[in-house]
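Entry: chain A
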Amino acid sequence: MAFGPFLLLALMEGLVTAAVLALAAAGLSLVFGVMRVVNVAHGEFYMLGAVLAWAVTGMIPGPAALTFLAALIIAPVLVAALAAVADGLILKRLNYDPEATIVATIGLLYILQQAALSLYGPNANPVPAPFEWRIQLPWFGYSGYKLFVVLAALAVLLALWTFLSRTRAGLIMRATQVDRMTAQAFGINVDRVYMGTFALGAGLAALAGVLVVPIQQAQYLMGHDPLLLSFIVVIIGGLGSLRGTLVAAVVIGLSDGVISMFFSPTLAKILATLLVAMVLVLRPQGLFGARA
Partner candidate 1 sequence: MRRNGLRVWALHLALLAVLASAQFWLSPYLATNLARIMVLAVFAMGYNLAFGYTGLLSLGHALLLAAGMYAAGLPALLWGWSAGPAFIAGLAGGGLVAAVLGLLALRTAGVSFMIVTLMFAQAGFLTLLYFAPVTRGNDGFAVAAASRSFLGFDLSTDTPRFLAAFAIFATGLLVSLALMRSPFGRTMIAMRENEERSRMLGYNPFTVKLAALTLSGLYAGAAGAAYALLFGYVGASFATIQYSILPMLYVLMGGAGTTLGPFLGALLMFALVEAATGLTTAHQFIIGAALVALVLFAPKGILGTVRERWAKWLP
Partner candidate 2 sequence: MAAVMAPLIETRGLTLHYGGLKAVDGVDFTLEAGEIHALIGPNGAGKTSFVSLLSGRRLPQSGRILLAGEDITRLPAQLRVRKGIAYTFQITSIFPRLSVFDNVALAVQAQGTRDLENRTRAALARVGLDGLEEQEAGTLSYGHQRLLELAMGLALKPRLLILDEPTQGLAASEIEGFKALVRSLVPETTVLLIEHNMEVVMDLASRITVLTFGRVLASGTPAAIRANPAVQEAYLGA
């Protein structure tokens, strides 16, 4: 293949990565923005989404498109419910203390990973794509499903944006983000907002996991990379800004795709992690705020 088509392929792959990443990162950003909680278990919610998608499509009989649609709804809802329980049992009791919640979500990460390993096993399992359709470009054929992933992610992000900016629940969430105390004083049930936010964030990660599983297979360790990349996207994109998250996801996704294809995926990740570390170092008052 000539360089041009090769680059095009790299960019298309990068766009798919970006789409999945944008969903997962939007969830992480929402949770951090509203609750000030750095959820280290976020990648596990993504993994659970993928694993549950495998379980749901395996259990429900019917054509692939239908079972996948079922997974697309059931898996995120189940994961969101699990997250709501975790919020009530753990995070709320820690009073959402930033450092304690990080330690607790690290614990949650181990627990969820082990649960997946014990119940689902160490193997990677494929889930058939809801439709088999290939776009034939002059240089190579490309999976239509991957384009669907990009469009689906865009649609979800648009819905999320509408929810946050146009609905009462979204307004309440943003009010809580700006000032928890004042929100409480105005009669907002902050506990419920937090629980809802944590569930929504986890649901977004799970949705990303469901979307990715026909491309990538479901495996119990698959949450690791998305967690790291989501961190990177959230930090580069700026907090609470959905647009920033989207832009950063596209930048990180595309450069990941290009560097991975032309150099090595490991090098791409090294550069991305160093970049994010340096962003935080050089802007210490930036995104996470100086606590001391």
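The working rule: contacts are C-beta pairs under 8 Å (C-beta built on N, C-alpha and C of every residue); 3 or more make two chains touch, one makes a residue touch a chain; residues count from 1.
Quick note on selection: all candidates are chains of the complex that A comes from, given by their letters.
Bear in mind the structure is a predicted one, so any value in this text is a computation, not a measurement.
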Single touching candidate for chain A, where 1 or 2 all sit in one complex: 1
Contact set on chain A toward candidate 1 in their complex: 38, 90, 93-94, 98-100, 102-104, 106-115, 117-118, 228, 231, 235, 264, 266-267, 269-270, 273-274, 276-278, 280-282, 284, 286-292
